[in-house]
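Heads up, one of the protein chains got dropped from this complex, but the rest are sitting where they should.
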Amino acid sequence: MSDLVILILLGALSVASALGLLLSQNAIYAALFLVLNFIIGAVIFLVLNAPFLAVVQISVYAGAIMVLFVFVIMLLGAERLAPTENPPGLNYQRPLAVTLGVALLLLSAYVLFVRPSTSVVMTQPVDTSPQAVGIQLFTTYAFPFEVVSLLLLAAMIGAVVLTRKTE
Amino acid sequence: MDAASFVVFLSSVLFVIGVMGVLLRRSALMTFMSVELMLNAANLAFVAFAHRLGQLAGQMFVFFVMTVAAAEVAVGLALIVTIFRTKRSTSVDDLAQLRG
Amino acid sequence: MDALILSPILFPLLGLLINVLWGKRMSEQAIGWTASFAVIASFIVSLALFLQLNASGADKALHAVVLPWIAVGSLNVSWGFLVDPLSSVMMLVVTGVGALIHIYSIGYMHGDERFQRFFVYLNLFVASMLVLVMADNFLVMFVGWELVGLCSYLLIGFWFKDIKNAAAGRKAFIANRVGDVGFVLGVMLIFATFGSLNFETVFEAAERREESAVLAASAIALLLFIGATGKSAQIPLFVWLPDAMAGPTPVSALIHAATMVTAGVYMMSRAHALFELAPAVQTLIALIGGATALVAGSSALRQMDIKKVLAYSTISQLGFMVAAAGLGVYVASLFHLVTHAFFKALLFLAAGSVIHALAHGNGHGHSSVDPQDMRAMGGLWRRMPITFASFAVGGLALAGLPPLSGFFSKDEILLAALTYSPVVFALLAATAVFTALYVGRQLVLVFLGAPRSPNAEHAHESPVVMIAPLVVLIVLAAIGGLINLPGGGWLHRWLEPVIKEVAKPLNVVLAAVFTLLALGAIGLAWTLYRDPARAQTEGESALGQFLQQAWRFDALYAALVVKPFYAVSTICAQVIDVGLVDAAVNAVGSAVRWAGARLRQVQTGFVRSYGLIMLVGVVALLAYFVIAR
Partner (left out) sequence: MAVILEATLKSIALIIVLLTGFAYLSLVERKFIARLQARIGPNRAGPFGLLTPVADGIKLIFKESVTPKAADKPIYFLAPVLVVVPALVLFAVIPVGKGPTFQLASDLNVGALFVVGMMSIAVYGVTLAGWASNNKYAVLGGLRASAQMISYELGMGLAIATVVLMASSASLADIVSAQYPEQYGGVLGWFLFRQPVAAAIFAVAAFAEVARAPFDLVEAEQELTAGFMTEYGGMKFALFFMGEYVKMIAVSALFTTFFLGGWSGPFVAEVPILSVVYFTLKVVVCLLCFIWVRASLPRVRYDKLMNMGWKTMLPVGLANIVVTAVLIALGVPGYA
């Protein structure tokens, strides 16, 4: 039960930071809110018995991806975001989007809390040490792992080619 | 209510916030960050299910999602930088040349 | 054993492959000799097979089934190849004459920008012809049949930059196609009748004279003969062959004199068992052969193009062979095929040598003349002695003067005609006289008298690669008759296992008469054409025009076939295609455009609204799964 309390606290923080991202008028703030959200996510991972993912989350998302974001924002000087005004013909966007979002939330709440859940027996807690993750990664998931490595290579080349200054 | 369903609900809340960010914000950077938020929400759900079912598979998925997200950000930011160079803007609404 | 039987086909294919893959980086010499050695190797293997067949007894055919091909229901066709006395003779002719012409081509095609491709085509042709000749069933034979047609098309139109040459290639292809339809129908009918396409099965059944076979035989024989008229240039499909002279001269020699055009004759000999079941068709064949011989032989009298004369001569000689086949004397027909291959190849190559010499002059700042026009020649014997000797030997063999090869083979056919059909004999006898006449005319116009153009005046003998094959062919054309001396020669005995035929003794009177006639005709030609002025004007008379245009067959076809066809095509194009098909297509197009114009409104270009639409879909799907399930 103490887990749940911690999770609810973390969840509240997480939602707050996400809202901060949604509402902030400054891209740097938004990025920082997102970093905060990711770090909270990492802590949630820890609580949910996923320490490896927690640290990967910090070093990949917070440490690499978001640094890149901040970097690009600063590089472009694009931190000041214009107030959200819709171009002509896009006025329906906001009410419809909010309605649909609420509908989506209600649907998931209905599934999770109202409908009787099919009972899933939780088996013994699994070994989630880096060793266990590594073994899975290099045996069962060896092929996806290789594919993903190719994907990263392709993305790297793509990013270099895209941003290269043409003479 | 157990921990897993709570986290899944949290994940759906975060996901919806991300969706709102994509649909309501004009800056490509904001859109992009919202997409990252959505991915992260999905990751939360994966880990919650992995926890609930006592399996490692969910965590594996998260690992791959993170990798793909990293690749996506590299290319996406490169695109934004390139677009910014020509358009001097990061607003997605300024990129409406493909209208019918 | 399989590999050995296959190797005559594989060698040219190998040569072709080498030239295709590396030809760009090889010198002309290397390309030419690669191709030539491929065919020479093929000839050597053919010779080995022939000797083996000779040693093991001629009735033991070598047979190899290489691969299964089609096995559907009762239809069972394999890639089977057969070396029996008949095909071994053909193989020797094809590869032997082919090899000589390959070597000759190295000199003749020197400097052509598409030298490499020429030799690729030549090798492909030899391989195809061998497939045709060595096939052990009708379908594989048909493959070879079509392939040689293709090679012929490619090589006639080899200098396709001149639109006339391309048109000639097309004409040959279309005329052959008409014949091929008959051949295919014949093959189908054979399968329907005999339930098999294998030569062995079919011919055994035919020889047993099964009732069903006899019933269908007339139709089969007729259809196969239509195929033969296409390939072997008989009335009514002979019109393509004179035009085929548009190709390089070695091609004319190899394909349109020595090998491909004999495919029809070979096929009829191969399937003689079937033809013998249909005596009425045989008579028709004999008559058509005779008629073709006469029409083409007379047309040759008024041609001015050195190669056109030989082309009509070829048609005429093919008429002889077909007539012989129609008369049932297949051995005589094949004998003439072989000797004709020798002397006609020789004549064409000699003509090529002349053309080469005259065309050479065009490049040297002299006046430009048509190197094939006999009016621009004359007096070449002094400048090109070996070419002259070649032409003389070949021509006299063609005219049927003893003891040259043509004498024996032609005599055998005339004797058979005299025995079996006076009408055919009359046709062939007239043709024989015409033959001697146009041979004499050509010899006089080309080689004797005074040079009538600066090119002819400065002509030189051709290089050794061209002369050497000529010399070999001179020998063959001169003594080729020895393989089947009258009264049952070697060829008769050799072909015995395939074609049983009683040989006739020499008819001295007939031989003497025709020898004298030929001599007389040549003498007449000498007196007529000593003054070349006659050659300039003779084509202007009505008869001259008529003969020059080969009895106006082309005009006839133009009126009967081509014009109606164009009319129908025009209707199809202007009315049906534009009015119906295009309208329907355009209607579909404009409907799509209309719908597109409506639908493009959805594409706002705003990524966010696309996202919104996606979200609508997501929510709807989720709602469906949550609530409806």
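Going by the order they are written in, the chains are A, B and C; count residues from 1 in each one.
By our rule, a contact is a pair of C-beta atoms (placed from the backbone, for glycine too) under 8 Å apart; a residue touches a chain by one contact, two chains touch by 3 or more.
This is a predicted model, so every value here is computed, not measured.
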Next on the checklist: Counting the whole assembly, list the visible chains that the omitted chain makes contact with.
Outcome noted: A
Checklist outcome for this item: Cross-chain touch to the chain not pictured, restricted to A:I6, A:L19 or A:V55, is A:V55
Checklist outcome for this item: Listed in rising order, the subunit A residues that touch the chain left out are 26, 28-29, 32, 35, 51-52, 54-56, 58-59, 62-64, 67, 70-71, 74-75, 129-131
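As a convention for this text, only the chains that are shown with their structure count from here on.
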Checklist entry - Could you state the distance in Å from the CA-based centre of subunit A to that of subunit C? => result 77
Item to check | Distance between the centres, which are taken as Cα means, of subunit C and subunit B, whole angstrom | outcome: 73
Next on the checklist: Give the residues of subunit C touching no fewer than two other chains, as numbers and ranges.
Outcome noted: 604, 606, 608, 612, 615
Item to check | Residues of subunit A whose C-beta touches two or more other chains | outcome: 87, 90, 93, 97, 100-101, 104
Checklist entry - Mind pulling up the subunit B residues that touch subunit A in the complex? => result 1-10, 12-21, 23-27, 29-30, 32-34, 36-37, 40, 43-44, 47-48, 50-56, 59-60, 62-64, 66-75, 77-82, 84, 90-91, 93, 96
Checklist entry - Considering the complex alone, what residue numbers of subunit B touch subunit C? => result 19, 22-24, 26, 31, 92-93, 95-100
Checklist outcome for this item: In the complex, subunit C touches subunit A at residues 604, 606, 608-609, 612, 615-616, 618-619, 622-623, 626
